[in-house]
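Take this structure first; my questions come after.
Here the complex is missing one protein chain, while the rest keep their positions.
We just call them A and B in the order they show up, numbering each chain from 1.
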Amino acid sequence: MRRTTVSRAYGLGLAAAVALTPAMALAQKAPCIGNSVATTGPAAFGGAAIKMGAETAIEEINAKGGVLGQPLKLIQYDDAGAPPRGIDNTRRIALADKCVAILGGYHSTVSVAQAEPVNTIGIPFVGVLAANTKAIENGRSPNFMFRVSAKDKWVARFLVEKAAAQSKTGKIAFFYENTGWGNGALPDVQAAMKAAGKELVATETFNWNDQDMTPQAIRARDAGADVVLFWALDREGNQIVRSMDKVGYKPTIIGAWGIAGNLGELAGPLANGVQVVQTYTFMGDMDPKKKALWDKISAKYGLKDPSEVKMASGVGNAYDAVYIIAQAIEKAGAYDWAKVREALYQVKLDGLVATYDPAFDASDPERQDAILPKYYKLTAWQDGKLLPIEQTPYGKTN
Amino acid sequence: MTTILQYTLSGLAIGGVYALVALGFHIMWSTAKAVNFAHGDTLMIGAVLAVMGVDAGMPVWLACGLSILAGGAFGVALERIAVRPFTAEANSIGWMLSTIAIGIMAESLATMQFGGFSRALHSPGVDRPLNVFGAGVYAQELLIPAVAVALTLGLGLMQKRTLIGRAMRAVAHDKRAAALMGVNVGRIVAISFGLSALLGAGAGVLVAPVIQASATMGVLLGLKGFAVAIIGGITSAPGVLVAGLLFGVLEKFVEGYISTAAREIVAFSVMIAVLLVFPQGLFGKRETVKV
Partner (left out) sequence: MSRLHALGFLALAALLVAVPLTADNEYELRLFMLFLIYGLIAVGLNVLVGLTGLVSLGQAGVFALGSYAGAILAVRLGADLITASLGAAAIAAIFGVALAYPTVRVRGVYLAVVTIAFGIIVENVAIEWSALTGGTTGLSGIPTPNVFGYELSGYGFYGVLAATLLLATLAAHNLKDSRYGRAMLAVSQSEIAARSLGIDATAMRILAFVAAAVTAGVAGAFYSFLNAYISPDIFTFSDSVRFLLMVILGGAATTFGPVLGAFVLTYLPEYLQDFQLWQKFAYGALLLTVMFVLPRGVLGTAGFVLKRLRPPARGLSAADMEMARVGLPAAARGATAELVTQGLTVRFGGLTALSAANLRVKGGEIHALIGPNGAGKSTFVNAISGVYQPSEGAFGIDGEDLTGKRQHQIARLGLSRTFQNTELFGDLTVLENVLVGGQSRLSYGLADALLRTPRRRREERDLRAAAVGLLAFVDLTDHAKEAARHLPFGLQRRLEIARALAARPRLLLLDEPAAGLTTQEIGSLADMIRKVAAAGVSVLLIEHHVDLIMAVADTVTVLDYGQVIASDRPGVVQNDPRVIEAYFGSPVAHGDFAEVPA
């Protein structure tokens, strides 16, 4: 009671003079990780995957005694995929809940918007799905934005490499959604093509909820592309492959992970052979480590089949990200934003998705990303299932 | 040439959906001088329930039939709950906001029950594209504008030949006079909302195989359907049909020759321009001032 009176009086005295800068927030932070993610709306499955991974990791950590002797908590907010709500949640996590770090969500636009308050406040942010390059590589120093997920710049290189290998004519087209995610990837893909000594023969865009993409398909077909790169979600990805089918166009399709959800169900046989990059999957053969995690998750969330997890990369990434943060807190020896940020560069971990050695590299602005391209996995749709490409007929042609 | 034909056919398919939605707006407006602002969600309900029905093991035809009926019931209930209490008021804020509210609730319920994903409704109409002089199109896509035309004609016949149809016309013409002639205006308005919801849910079932069912599929289709109704002249069913088909084709050509993102800008600008030149829409009746 007395303390609040004092602090109020203190506030009164300083109110006119002191700026509301993050410097005020020197106090000890709480042992919690905040998570702003879409748990409602069309991409709620992404939020659900992140939640599974993060909750499971935190449960394991707490079972072993928590961090710095205290149990870790996960505070979950819904951003519904809307940037302003992402910004509000970021501030709420940092300033009201005083958590030690933030996990990012599914939507690139939200992550890009969060970069501003994150760096102004100075709280470590670890993205676990959204792949937009600029959200993390934002030119700020010190940069508090980190990521344990795929990065479009690297995904672009990875996919262009695969495309170049599979193209017979050397003509490659690019289809991307007209959103922060798709538009953000455009320069990455163009740069990757240039680096490979090639140029896109068609660059086509479309909006969410578009029902027919025949104009785009016709242009790509007439440009002679035999491989098409996708930056699309399942719903629109389905419309594109159907529109291609209508105009008699059957290129090889390689996509970023927006079409890793239920393209197989939507497009039926048309999806067969569509290749998708991922960082993690429960599909196909499981090694013992994966099997153990699957048993735990399937029991906890009542899942019967691995295909029920729509965005398994989110589970794997979030799981690893929580372990990385926990280790950074232990190394920092305090629930302190700046110290934890420093410690993130020291973390070494043998994770689900990758072997992090170290997780991040302070000397390289590109290495605010933890998962290197060599850990990216190519999967392919086969009769409604998205399997590691080696386990499908399409892997053999490579 | 093939390209132009392709755009036209694809445009007619989309336009058919707009026309079906707009036709619903026309029916509601005629009798009630109010509409369900969230009519797009009626379409969503039809599509989503059909998919859920198939999930539950029903045969496709039964699932579709039941979901259309459920859509109709939704329309009647919505009229009773969210429209009728507000139609007496001079301005339209009341029913606009209350129907928007019901739309939000329906969409949120659907997201919870159905998930955020788009889901396919299987139809033999989309198994393989037909080749029409080099342009590709699904049989289902050709079916949609055909159904729209047939329903417009059917609606005209119904309004001329049947007792309910004539009562609907009477109410549309003059509510008070119709009441004096012994027409149960409340019931006619309810019937018209039910009928328009049947059309909406039917459109949802028809279009689901082509564009997939999802909780959010209705919003933009609803808004565009309303824009089409206004452009065509909301008092004229054939006007609404023509405007819908034209609007769909226009969109495809803008997409094809300018860009996808310009589509919304061009389409809605055209709508405003049409309204400025023809305040009652292209085929609507002008209402005169009397003092």
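Going forward, a residue touches a chain if its C-beta (ideal position, glycine included) is under 8 Å from a C-beta of that chain, and two chains touch if they have at least 3 such contacts.
On a predicted model such as this, the values are computed, not experimentally measured, just so you know.
Participant: Please work out which displayed chains the absent chain touches and list them by label.
Facilitator: A, B
Participant: Tell me which of A:31, A:104 or A:117 is the one touching the absent chain.
Facilitator: A:117
Participant: Spell out the interface residues on subunit B facing the chain that's missing from view.
Facilitator: 35, 82, 85-86, 90-94, 96-98, 100-105, 107-109, 111-112, 219, 223, 226-227, 230, 259, 261-262, 264-265, 268-269, 271-272, 275-276, 279, 289, 291
Participant: Under the stated touch rule, tell me which residues of subunit A contact the chain that is not displayed.
Facilitator: Listed in rising order, the touching residues are 8, 11-12, 15-16, 18-21, 24-25, 39-40, 77-78, 80, 82-85, 87-88, 91-92, 94-96, 109, 112-113, 115-117, 120, 132, 134, 178-180, 182-184.
Following the convention adopted for this analysis, only the chains that are shown with their structure count from here on.
Participant: Between subunit A and subunit B, what is the gap in Å from one C-alpha centre to the other?
Facilitator: Each chain's C-alpha centroid was found; their separation is 38 Å.
Participant: If we count contacts the way the header does, which residues on subunit B are in touch with subunit A in the complex?
Facilitator: Residues 3, 6-7, 10, 13-14, 108, 111, 115-120, 126, 128-129, 131, 135-138, 210-212, 214-217, 220, 252, 255-256, 259-261, 263-264.
Participant: Over in the complex, which subunit A residues touch subunit B? Could you list them?
Facilitator: 40-45, 178, 205-207, 209-212, 214-216, 218, 234-235, 238-239, 242, 245-248, 261-262, 265-266, 268, 310
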